[in-house]
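First the structure, in the form of structure tokens, and then the observations on it.
Missing here: one protein chain of the complex. Every other protein chain is in place.
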Amino acid sequence: MNELIRLEGITKKFGEHLIIPTLDLTINDGEFVTLLGPSGCGKTTLLRMIAGLETPTTGKVILDGKDITKLPPYKRNVNMVFQNYALFPHMTVTENIHFGLKMQGVPNEEAQERINQVLYLTQLEQLRDRYPSQMSGGQQQRVAIARALVNSPKVLLLDEPLGALDYQLRKKLQLELKNLQRGLGLTFVFVTHDQEEALTMSDRIVIMHDGVIQQDGDPNGIYHHPKNTFVARFIGESNFFDIGSDTYALRPEKLNLCPEDEENADHPDPKFFGTVVDIVFYGTIDKVFIRLDNTNQTVIAYQYFDDVHRWQADDRVGIWWYDRDGVKVEKE
Amino acid sequence: MKNGKLLIAPSMLWLGFFFIIPMLIVVAVSFAARTPYGQVVFNWNINNYLRFLEPLYLSIFAQTLIVALVTTVVTILMGYPLAYYIAQLPKRWQQPGLILCMIPFWINFLIRSYAWVIILRAQGVLNTFLMKAGFIEQPLQLLYNEGAVMLGMIYSLLPFMILPIYVSIEQLDRRLLEAASDLGAAPFTAFRKITLPLTMFLGHVRGTGRNGWRQVRPGGEPDPEPVPLRP
């Protein structure tokens, strides 16, 4: 895969406040890369640097082999879908989409053709003469994407584009976006704080915290092999066990429970013992909360609807797992 | 746009030349003296300020304070319930309510003053009505007294008491604050229109009366001195 964007030794200070200590990142052509992290982790700042809406304090932004660090946004062939869409309220859908082409001086005939194409692609043909205020959130979101896509950018930057939508619509648009990206073979850089969204859509996830990349990899690897406690905690649910000087992360579904006094079991010996404190119904599973002996730590295991043994509060349990499931993680 | 910051320059230069410099000249002149021919001589003295302490000016000052005080109390008594009423209306009626209170302010104060002259003068609406109804036989002297002055002040200032009270009642509600700022620079205007007439009134009592209230002032006030600097 060809390298498309390279961020080299980026730092960013707002006044005295250090947002990004120092950061390197490469994004390849045709990738769907998600920058994931809690709010304030610097992911949006990074995205805006690629767009040219922020300048790094030090470091370089390289697009397609060219240093664009100092280039203003209107001279960069990248386009952005803004968090609240930022559709121009005084323009219709068509005028909004036409805006970028008009500014670049694209001849009218060609512009019309390209506009029609993206209108078709985003299923907005019926709404072409509406004003943003006359459309639903999901429709506005499509216009924002069409308005960016029509310019055939080298990269499409998306800043929490689904954040303002309700759950059902978000699920639907996640799939649409992913299909659009695959169909066009475009590079997407997507910013979100929603880990589920990141796992569903991305080819690659970059997890950030306090301006530092915590882990960079494909969704599968990130989920199953978190590098440190932050990643393990941020993506999905994790339990942490200290064994010697090492810390191991275990997903709840990897934890197995057995009665404390079980003998001659055909599984590895329990590593920890504890008391069930609560059981909470979650549809297909029940979450079993267990307080470990000798610590105040509570861990979570799953009990499936077809499990023969049903746990009760105050039951004494042993906790065991296969060694291959325990992931050794760095402490934060 | 590196030079974009300079966009502020034209306005600042304008205000500097037509606002700040004139003010500074006025301050400078206040420390000057006047020759018998009306020329200004800059011999730096505070005589103009010392004249404030003359009994005539002191009594005028006291009179002004009393009128200001009465006006304030009465406008609060009149304005507060109305402001409160507007504040507890459904949200979409609040803005029209406020506009209704503010419209009289936008009408020229000469016209507003003149309206009261029509009502209060000897052959005015009120006297005519009272005589026709048989309550009185001779027209009452309603104009040209302290009461008329206060009535005029209250009438002019009432709208500007209503708005700040309304804003403070609704201060906790951010959305309503927005509605208030939506009325243009309303709080500032209010301040201006409260401060202004009081200070103007001071000037007026001194005999430089240059506004419509001249009509409701007692007659026989000395005519204004000519402004010495007028060429």
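Chains here go by letter, A and B, matching the order in which they are written, and residues are numbered from 1 within each.
In this section, a contact is a pair of C-beta atoms (placed from the backbone, for glycine too) under 8 Å apart; a residue touches a chain by one contact, two chains touch by 3 or more.
Basically, contacts and distances are computed from a predicted model.
According to its UniProt record, the chain left out of view corresponds to "Spermidine/putrescine transport system permease protein" among "Cysteine desulfurase", "Spermidine/putrescine transport system permease protein", "RNA polymerase sigma factor" or "R-phenyllactate dehydratase activator". Taking every chain of the complex into account, the chain not shown here touches A, B.
Note that of B:V41, B:I66 or B:I107, the residue touching the chain absent from this view is B:I107. What subunit B contributes to its contact with the hidden chain is residues 1, 4-5, 7-8, 10-12, 14-16, 18-23, 25-26, 29, 78-79, 81-82, 84-86, 95, 99-104, 106-112, 114-119, 121, 123-125, 127-129, 155, 158-159, 178-179, 181-185, 188-189, 191-192, 195-196, 199-200, 203, 210-212, 214-215, 227, 229-231. Residues of subunit A that touch the chain left out of the display are 51-53, 72-75, 78-80, 82-84, 86-90, 99-100, 103-104, 131-133, 147-148, 151.
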